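Sharing a structure below in structure tokens format, with a few things to ask.
What you see is the complex with one protein chain gone and the rest in place.
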Amino acid sequence: MLPPNFPPLEDIFRLAPELVLCVFGILIMLVDPFIPRAYRGPTRTLALLGAGLALAAVRLPAVHQGLAFYGLMRIDSFSVFLHAVIGAVTVLVILGSSDYLKREGLPSGEFYALVLFATAGMGVMASAQELVTAFIGLEMSSIASYILASYRRNAPRANESAMKYFLLGSFATAFFLYGVALVYGATGTTLLPQIDRAAANPTLLRLGLGMIFIGLAFKVAAAPFQLWTPDVYEGAPTPVTALLSSGPKAAAFALLLRILVTVVAASQLWFWALWIAAALTMFAGNLAALVQSSVKRMLAYSSIAHAGYILVAFAARNEIGTAAVLFYLVAYALMKLGAFTLIAHLGGEGERRLEIDDYAGLGEQQPVAAACLALYLLSLLGLPVTAGFLGKFYIFNAALKSHLVWLAVLLAVNSVIAAYYYLRIIVVMYMRPAQQEWPPLPIPAAVGLVLLVTAAGTLYLGLFPGIVMNFAAQSALLLR
Amino acid sequence: MPNAYLLTVITFLPLAGSAALLLLRRDDHAWIRRLALVVSLAEFVISLLMLRGFDAASPFYQFEERRAWMLSPPILYHLGVDGISMFLVLLTTFLTPLALLASWNNIEKHVREFFVMLLVLETGMIGVFFALDLFMFFVFWEVMLLPMYFLIGIWGHERRIYAALKFVLYTMAGSVLMLVGILWLYNITGSFDLPVIQGLLQSGRVGLAPRAELLLFGAFFLAFAIKVPLFPLHTWLPDAHVEAPTAGSVILAGVLLKMGTYGLLRFCLPLFPEASRRMAPYVATLAIIGIVYGALVAMVQPDLKKLIAYSSVSHLGLVVLGIFAFNTISIEGSIYQMLNHGVSTGALFLLAGMLYDRRHTHLISEFGGLATPMPVLSALFLFVCLSSLGLPMLNGFVGEFLILLGTYGHNARWASFAATGVILSAIYLLWAYQRVFFGGVTAERNRALPDASGRERVILFTLAAVILWMGVGSAPFTRRMEASSQHVLNQMLRPQSYNAGRSAVPAGTAAVEKPAAPASLRGEAGNP
Amino acid sequence: MLLLNHLWIIPALPLLGAALNGLFGWRWPKRATDAVGVGTTGLAFAAALELIREFSRLPADQVPWVRPYFSWITAGNFRAGFDLQVDQLTVVMLLVVTGVGWIIHIYSIGYMAHEGGYPRFFAYMNLFMFFMLVLVMAANYPLLFVGWEGVGLSSYLLIGFYFLRKSAADAGKKAFIVNRIGDFGFMLGIFLIYRTFGSVDFERVFHSAARMPSESGGQIGLLTTISLLLLAGAIGKSAQLPLYVWLPDAMEGPTPVSALIHAATMVTAGVYVVARSHVLYLHAPMAMSAVAVIGGLTALYAATIGLVQTDIKRVLAYSTVSQLGYMFLACGVGAFSAGIFHLFTHAFFKALLFLAAGSVIHALGGEQDMRRMGGLRQKIPWTYWTMLVATLAIAGAPGFSGFFSKDTILFQARVSPYGSALLWALGLSAALLTAFYMFRLVFLTFHGAPRYDEHAVHVHESPRNMLVPLVVLAVFSVSGGWMAAPALFGGADHFEHYLAPVFEGPKTLESLPVEGQGLELQLAGVAVGVAALGFLVAWWFYIRRPQTPERLAETVRAPYTLLLNKYYVDELYDLIFVRPLGWVSTRLLWRAVDEGGIDGAVNGVAQTTQRFGDRVRHLNSGNTRSYAAWVVVGAVLFIAIFLWPLLRPLIGTVR
Amino acid sequence: MSAELALFLLLAALAVAGAVSLILQRHPIHSALSLIVVMVSLAGLYLLLGAEFIAAVQIIVYAGAIMVLFVLVIMLLNAGVEERTNLSRMAQYAGLPLGIFLMVLLAYAIGRSTVSQAPPAAAAAGPAPTKALAMMLFQDFVFPFELTSILILIAILGALVLAKREI
Partner (left out) sequence: MVPISYYLVLSAVLFGLGVVAFVFKRNIITIFMAIELMLNAVNLAFVAFSRALGQLQGQVFVFFVIVVAAAEAAVGLAIIILIARNRQSLNVERVDLLKL
């Protein structure tokens, strides 16, 4: 006996993943107090179960596509694609973080709960087509991330990264929100599909969309809003960094993409901004990464650079570009997750082994780990038969499709610059003898699983991108 | 049809071999070496099968394999071989076992990985020569970088890391732009399939604006020119050669450099004829500068390997010149010279490596009077030098002669300048030879150096035999290149280029019949 | 008809010998090496004789007799085959090469008996024979070029035979490289020939060239260019001005080598090529005069240097250069047969001179400086008399072979349409000097008082296997001339007639009126007188008043030292070419351009990028306020972009 | 000049003044109080705009709960007068001027853009706006509303994880 205005069951199905995540998050919170600290099994199992179920539940929206909750949410294959990605990311992050939490002696229950909630938020961002709803999703993931970033409470660096992330994040959010307000004022609606239809006040609309762009550009760490990224990524616990660099970023890109594709005004207005941001971001990331001495921080900068690459595809503003973005998000998530998980593991007690030089001779000490890291790096570099290469390939393709030759050339130049610092790590790992002896760390099963999945995925997508790419292309088409 | 999978087998056999190597225990060096050698020899034998059933008369790709690989964008698994690529592949499969033998017991660390790398490298190189899909070509082109990078970086000498990075970054700088070019071409023609693109461009169904053609040409040319290496872009070569282990140098000089000239021949000329013609004078100038410059710089090198490296710059300049003289004779000469250079320079590097194994230095000043302790080695060294400086009846001469002959037919001035290289090569090679082998033994420690061992004799006499054979009986080779190199020129013919009367093909040297569409063009002409 | 159909046998024989000695010689007994080395050459000689017999039976219309074997280089419609041919010219060259070659091989057995690397020596010699035979039998230019380069190679190897001696190695290298410079022109010549005639086979080239109009004196047309390019090669190979510098140094090689390669055969290849391509030259008057002038000048120039040299072999070397000059002179004035004839006779007496000199050196235990010789006449009579014969021959004493050939050349230089008084004068003065320095050599070596330490070296006559070749050659040096003795000396000029089919050039002799014959007599008389004068001066200087030369040298110091130092040409070349090349390559190209310029640029780019990276990195000061400031900057930037249409008017008003 | 306008100007002035003093005050407590001033004046403006419910929420939640929290934390950490360090040249020379410029820019752009003014009749939307508001909140926007509950949950969790004393 449901209340009269209870939303139809369809809507519940369409939002199954988010619901599952929230439910399990709450469940963990309820269970956690009743199990002793030392005993982490159940919460992890629950978390994995939740993430896994959410991932499985993606099937439901996949079959019941359409609008939900009075058109606030739009479940199409685009959002399904992203839900799949985000779900997978969550599963991997949970797998990768469990041993880390144990090693660092951090409470695990809240951690998992927060991860699940954050994921739910990202899911909302991925499928919301109403700005305020999207905003709330954004806030869910952001606030959860703030907390996760400072999860190592007693590590000053962790607090600092959390503080910076929090202050600057909410600063940007304010911009985003003001943009929403202006758009609302200009058009009288916040539903993306109606924005174009409404008789808009041009100036306000421009301003609003502009503010929204600024807010999201910050979230995806586009230059000149990228400065927070290295500090936050470096300070945060590495598994969290893995999450931040893949999940929320993907969600933010998704939102940006949805706006770009749905709102014609935006795609017209944003072009040059995208162009400039893309160029700036690529250079900002790569140039700074060139001179880093810590692997973790270098990868943070490299993630900026990659955001730049993705923005190139944005600037292309065509289906191929959309598909390219989607594919790249997958490839990128794989590489970064793998890399950061591995670094988290190699970092050792209290993450002390982060300098590039500490990796000297890794190729001999831990061939497997070194090989995996090399693979991720080469994929980030964009060498063929890795996912990274095809991602870049599709981006090039999109850019050239809409005649952005010079942007493509800039991208080319950047990938050469990038080659230098990625190869430098490989050099250190394989071509330099170890200076001081780090004890070789056996790879625990969970981490091993993550590495296996990510490495295999990287290679597989590099050789046979067909499945993912077709899915991406099709969702890109349906997005219009 | 028995040959249905021949090319695939040839391409991936070494890869399989390297996988097999990984199954062996890493300290079981004896078996690792043997297995690697067996694989590479088997590879060579199989690659010889191409000769059987290769139709020398047909200019088109043979043993073609065409399967869909990816759908959007449409990328094919497309292999094929013609008179140009076949010999280069044979060269590769011929040099690899020798390189293996050369590094039989001078590799101290990571023996297994070393041989794995060599075999992977072989796959990469062969793939480059076979690939007929631009995407595939690029994939192999890039993949092949990596093993080379490791070969130099891990097993190289003192400044190996600098050299390795320089090598990779140089090459990438070019190849990434080539990727842009490839995709641009795709967005124009809607296909990555070389024959299809060729057909579309040539039939005029898809036109290229002159500026676009020029830019595309530039994008491809840069990548190839760096690989060749053409004059101002050559500085990666000496470092890479000096630092690389012997096997690395051999493969690098023997095959990798050819990929550049091969690319010019396979892509730049047929796809962008107008641009090629417009740029030909400049390219030729650079090539000639390279010839003289390389020779002169080689002359004064104190380091044997560096000397050989610069001599490569000089020789390949000649090859490029031959290619951009646009006529059958010179192009055939260029192809032939690629093979010669592969064999001769490969042999020179092997010899330098043998000296290095004995004395752990490449400095000429460290040697002197070696003819006394090691007569056989010195005799063979002289033999190789002679072939490299183009003595008639040895392989080098045939290539040089044809290139210069053809070039002279196209532009006498170019040929005259280029021919000075003939003098200079004699100077630097004989001088170096004299300093290393003639005179009394200068350093006491050289007096007791052992002469060529059995293994080394096997390597060197094989090479010597090939050198002599290619020098005396070049006809069997050139006969198989004839059609293909002619075809390159025919592909350069465009309707408008007729009317413009700028057909670069001198009357008589190139038949002017319209080339029929390649077999693979039928079926899917003009993808979206 | 065996050999006519299997011409390849003749070159193949020495090649076989070379291969055998080269591969197995070092483990064979010495005798086996001799057998192979000399045997194969002897067989080649026999084969050559047999071939000539068969060839003489051949109907005239089948000459030249060409046999294609296998195609060596083919590309497009270019074909260079391994094709051999025989015609009268080839026959002559065959005789010289195989005959003299064989004799010298025999001589070497004795001479080289005590040298290390004995088999190596014979391997190289046979290899040389092979390439030389290919050179003379080739039926197209590329194949000729094979022989051409091949003999260069063998000479490189043989000059550097004593590779432990740096001077020897240097000399070999020098020879090869200088030759290469000539070959550079030669190759271009071949290219131009192909571009002009669409073929490189002698028959087709000459056939089509013959039908081309002869180019006028001044103009440099295709044919002239071709001829001059080929001439460059010939100059290099035959050590003419200005590329003669390698030949004197080449004396570093063993004496038999000097005799065979640097006197009798290889160095004459240049003459052979010019004669072979006479069709082209006859159509290019300018090239002709170039040949003549170079020849004449070289003849005189080298002779002058020969006057004062003290090393016995070097004297002979310069005399060789001078004699080659004669041959060029002959060709240049259109008397090709005369040139070939001189080549023929010169092969005998110059080989003889070298071998005799070798015998002297052998006798004195390696002494080559004439200032430490003298009075050897009684001690080594055989050597003395044979050498005397050779000297008379080269000096042009009537009745000796040299007399006829040289006389013909001088006469042609005077009367032929291409000739001139100047050329004749050049030749004549060269003849004078030749007579002088040759007798100087003889007197210094064999006459007067011994100047060597008689207790240290005990002089001994050479073994028989060295003397027999001397005698044989002596016989030829005398009689060789008679087969070409012009009519007016009662001879029936077989040689000219024999070569006539090859050179349908200007038949000056037949077309000569009676007073022309008188003229020839006068000219001959002058030549003989000049030679006699040379002899007398030499006698006066070195027998009658032995101290005269020193006084003369004192009085005319400058020219003397100039000659003694060979006009400082080597130093000059070193200054002009060698040093600058080295400097430019090292300092400029390698250090400056390569490492400084290009690599510097590359590394510079890398460093600049790094520096930029450092800049960008320092944006992350770690201070949150800066980050916020950057956000504001970005916000303003983008809002400015977005509101551009709104702002533009404002900016307009500001301006 | 109507009373409404006068009132608006008064409140606006108050708000701006509060904001400025927020900036200028050196002690966090004073800043907090001036922020409260801003909020209260804003609540007044809401009333002027006829949004009684929001006005109430503004007072209760914002000025009441949130600001109290602020003050509490300030007390807890007994944060003293802030030290005006100038370590960031960027903020000083680029941030501030551009910030002010941004303000001007926004004000200018928005002020220049004529907002479509709805007829005052529609302005008083419906008889009881609060009821309509509730309907909208719990029907059209029920999903975001539920999400906010999760958001609060996260916040609680966060505060719990971060601020609790022991571990």
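When the chains are written out, they are named A, B, C and D in that same order, and each has its own residue count from 1.
FYI, a contact is a pair of C-beta atoms (placed from the backbone, for glycine too) under 8 Å apart; a residue touches a chain by one contact, two chains touch by 3 or more.
Worth saying up front: this structure is predicted, and the values here are computed from it rather than measured.
Touch, as defined at the top, links the missing chain to these shown chains in the whole complex: A, C, D. Residue A:150 is the one among A:150, A:286 or A:341 that touches the chain not shown.
Those residues of chain A that touch the chain absent from the view are 132, 135-136, 139, 143, 146-147, 150, 153-154, 156-157, 159-164, 166-167, 170-171, 174, 177-178, 180-182, 184-185, 188-190, 230-231, 234-235.
Not every partner is drawn; the one left out touches chain D at residues 2, 4-5, 8, 12, 15-16, 19-20, 22-23, 25, 28, 31-32, 35, 38-39, 42, 45-46, 48-51, 53-54, 57-58, 61-62, 65-66, 69-70, 73-74, 76-77, 79, 82-85, 87-88, 91, 95-96, 99-100, 102-104, 106-107, 110-111, 113-120, 122-123, 125-126, 129, 132-133, 136-137, 141, 144-145, 148, 151-152, 154-156, 158-159, 162-163.
Looking at chain C, the residues touching the absent chain are 617-618, 620-625, 628-629, 632, 635.
We take it that only the chains that are shown with their structure count from here on.
One simple way to say how far apart two chains are is to compare their mean CA positions; for chain A and chain B this gives 44 Å. Distance between chain centres (mean CA atoms), chain B to chain C: 37 Å.
Counting only residues that touch two or more partner chains, chain C has 626, 628, 630, 633, 635, 639, 643, 646. Multi-chain contact residues of chain A, defined as those touching 2 or more other chains: 203, 207, 420.
Contact residues of chain D toward chain A in the complex are 106, 109-110, 112-116, 138-144, 147-148, 150-151, 153-155, 157-158, 160-162, 167. Within the complex formed with chain A, the residues of chain C that make contact are 606, 609-610, 612-617, 619-620, 622, 624, 626-628, 630-631, 633-635, 637-639, 641-643, 646. Residues 87-91, 94-96, 98-99, 101-102, 105-106, 109, 112 of chain D are the ones touching chain C in the complex.
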